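A single protein chain has been removed from this complex, and every other one stays in its place.
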Amino acid sequence: MLKLMFTSALAAACVFGLGAGIAAADEAKCLRVVGPEWTAEGQSVDPARIITTGDVLRITSIYQKLAEMDDNYQPQPVLAESWESNQDGTSWTFHLRKGVKFQDGRDFTAKDVVWSFQRLFDPKLDTGAKSILSMIDPSKIVAVDDSTVQFTLKAANAIFPAVLTTKYAAIVPNGSTQDQLQKHPVGTGPFMVDNFTPGPKFVAKRNPYYWGKGEPGADCIEFSGISETVSRVSALTSGQADLLVQLEPSAAATLDKSSGVKVLMAPGGMYLDFAMWVDTPPFNDERVRTAMKLVVDRSAFVNTVMLGIGTPGNDNPVSPLSPDAYQHAAIPQDIEKAKQLLADAGYPNGLKVDLYTSDSLAVMIPAAQVYKQMAAKAGIDVNVIVSPADSYWTEIFLKRPFITSYWGDRPPSEALGIAYLSDSANNETHWKRPAYDALLNKANGTIDPDARRALYQQTEKMLAEQGGVIVPAFATTTAAIRDGCSGFTPNNNAANFDFSTLTCK
Amino acid sequence: MARRTRTARLALLWHRTGWSLRIGALILLVHLLVAVFGPWLASYDPNEMGSGIPLSGASWAHPFGVDQLSRDIFSRVLNGSHIVIILSLSGTFVGLTVGAAIGLFSAYMGGWVDELIQRTVEAFVSIPFIVLGLLAVYAAGPESAGKPALMVLVIALLYAPRVARMARSAGLDIITHDYVLAARLRGERVWSVIWFELAPNVISTLIVEFAVRTAYAPALVATFGFLGFGIQPPTPEWGSIISENRGIFLLSPVAVLGPGACLASLIVAVNMVTEGVSRLIGQRVEIASR
Partner (left out) sequence: MIARLILGRCVSALVTLIAISIIVFAMVQMLPGDVASMVLGRFASETAKEALRQQLHLYQPAAWRYLGWLAGLLTGNLGDDLSSQQPIAVIIAPALGNTLVLSGAALAIYLPLTLSVAGVQAFYRYGGIDHGLSTVTMIGASIPEFLMSILFLVMFVVVMPVLPAVSFVDEHTSFIGWLSALALPAVVLAIVMSVYGIRMLRGNLIEILQSDFIQVALLRGLSPGRVLIRHALPNALIPTLNVTALNLGYLIGGVVVVEKVFAFPGFGSLMVDAVSFRDVPLVEATVMIAAAIYVASNLVADLMAIVLNPKLRRTS
């Protein structure tokens, strides 16, 4: 009997091995892209609603925007071929690409653009786009003709096309509702689905009407997510996946040392920050805030939390690598000065604060711990409170005076405004300075690029020196691709994916 | 019959213990010593960053390597030993006491009270324990998440129903005995009977149950840590350490294997001792986890 069992076990093992081989061969024709997480819940294929990585992957393969951001934060034409504004930047005209069709065969026209933007302002729709696109007056979007759209803005905005590259601004067919899109998403992107049902994988096939010549590079594409780092890394090295996106530092470090795969990096990426409420003691004293910022050893931060895959940050949302940065060198750590400032502010024996964090993004917890270590040197006792990931963004974010947070990479106009304008819905530091608002708005409305840059720099400086946000580091957007595949470059903005040129042998 | 001297009796006891009990006891002793003296033995502070090159593997200076935040993992393990042991013991103790009380009470009362309690206990046991634990952690709110006290309560919540079942069946075995009947006739109050008559006579079952549950408790805490709702970092609880470092397993396997081996050896040791001791006192034991 034992012999029988042993033989059958051996046979089973052989079958499994064979099966693995066959299974791998079976799926070789679809591009297999794997992200770091996947939720069975809440899967969206409507650009008005983008919450998870899965949503971003799905939506960037099905839909397209008028323009896309390159690594220098300049908008590049996609569905809009060119654009121009009037003298003072209050009205913008976009000339649309001709001959583009939607995935169901109908033509792409200006009316689709008008509808796509107007629906983002529908109060019944849940969308984070409203605050980003707040300069648009929805009643003043006009289809001048079939391939021209004109936007008349509430206030002058010199970099409006860059704003339109936000992930929510994808173009959907005229008249489509969320219910319709959730079941039958129709866009102009390289891949499409006939019907959508949520599931552990998302498979899209080539769009036969796609306007890009010779694109996409494969017949189909498959998205999924694996939260376990070892499993995900093994999937790539064993050939079960073709591309891994949004890699965390430990996965990138592991893959760097693996053969058969290549790690790809964009020049920049998202930033981590610690947000203090500037209207709450002890942070309402600017000296305390400055002390809290001076304890950070920024390059050490990058080397530990991001394992070197990042850039030091300078307490404002513009990366020091960007030409728009007010200062390119990292602000040095200065423990003595921090202690001095605390003493001046009335805390000669140090300070005790609570810092909230969560593992909703893997690096947020190590970030808080590293900050705690650094702050301890100046006598600041940081009590790190880890909150459950699921409720962090509803219960803790915007509701506690000192939290860990992160923001995706954005052009300066959006980055400096989304969390720091007086009326911002995401004002994580309760920063309300009319002078700052005025400066930023003026910058946005300045046509001359050099003058605009100077104004942005002044805005950043004000925020860095007086604001309540500590930005220790930017994390470089990283991806990994296996040898045998090519045609993918990660973008600074981790939510910008372009799979149209990805091919695999 | 000759009187056995104390040494002779001890010698007899020693002979009756199996090898597994001796080895288990030895390992347990090492763990207890580490729990007490660990923090002194560690070469580095468990939260000290910059003690070595991040993600480097095993070396003489760093037997378990260095983690992503450049902390020495071996020092963290040494400092976390007492946390694991205290959490497991207290969680199991609370769960056992509550569960035993409920189980014995139910056995003694009989009738519809027994039925009702039994059904409720069954209901709790039927809910998958991870979901129950998760619901409990979330229900406690974001402020308490990750605190050791909450973990103790969650362990107790998971164990109490299972212990209650065991205590009830043990209690049912003895409530028909005369001394219980006598106590009832004497007019003793319910809790008095439970405490003075029932409990002492099921104590050996309960002790074995306690040991068995304590053995699994570290794994339970570690599993919650693995899923993301356990003890909050930077507390060097072993499960959290394994969980923190599992992303770098391929780069530095000792980062996971080291603490993992420590965790497993602790559980093995408790299991061995439990089995050996219960064989000595004549109890039948099943190493059950759920």
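Order of writing sets the labels: A and B. Residues in every chain begin at 1.
One rule holds in what follows: a residue touches a chain if its C-beta (ideal position, glycine included) is under 8 Å from a C-beta of that chain, and two chains touch if they have at least 3 such contacts.
What you see is a predicted model; the values in this text were computed from it and never measured.
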> Pick from A:72, A:177 or A:231: which residue touches the chain that isn't shown?
Replying inline: A:231
>> By the contact criterion defined above, which parts of chain A meet the unshown chain? Give residue numbers in ascending order.
In response: 1-2, 5, 13, 15-20, 22-24, 26, 39-43, 49, 51, 123-128, 130-131, 179, 182, 197-201, 224, 226-228, 230-232, 234-235, 237-238, 240-241, 388-391, 393-395, 397, 425
>> Even though one chain is hidden, which residues of chain B still touch it in the full complex?
In response: 20, 115, 118-120, 122-132, 134-136, 138-139, 141-142, 215, 219, 222-223, 226-227, 239, 242, 246, 249-250, 253, 256, 260, 263-265, 267-268, 271-272, 284, 286-290
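As a working rule, only the chains that are shown with their structure count from here on.
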> Inside the complex, what are the residues of chain A that reach chain B?
Replying inline: 228-230, 233-234, 248-251, 253-254, 257-258, 300, 303-305, 307, 359, 362, 365-366, 369-370, 372-373, 384-392, 395-396
> What does chain B use to touch chain A in their complex?
Replying inline: 47-50, 54-55, 68-70, 137-138, 142-143, 145-146, 228-229, 232-234, 246-251
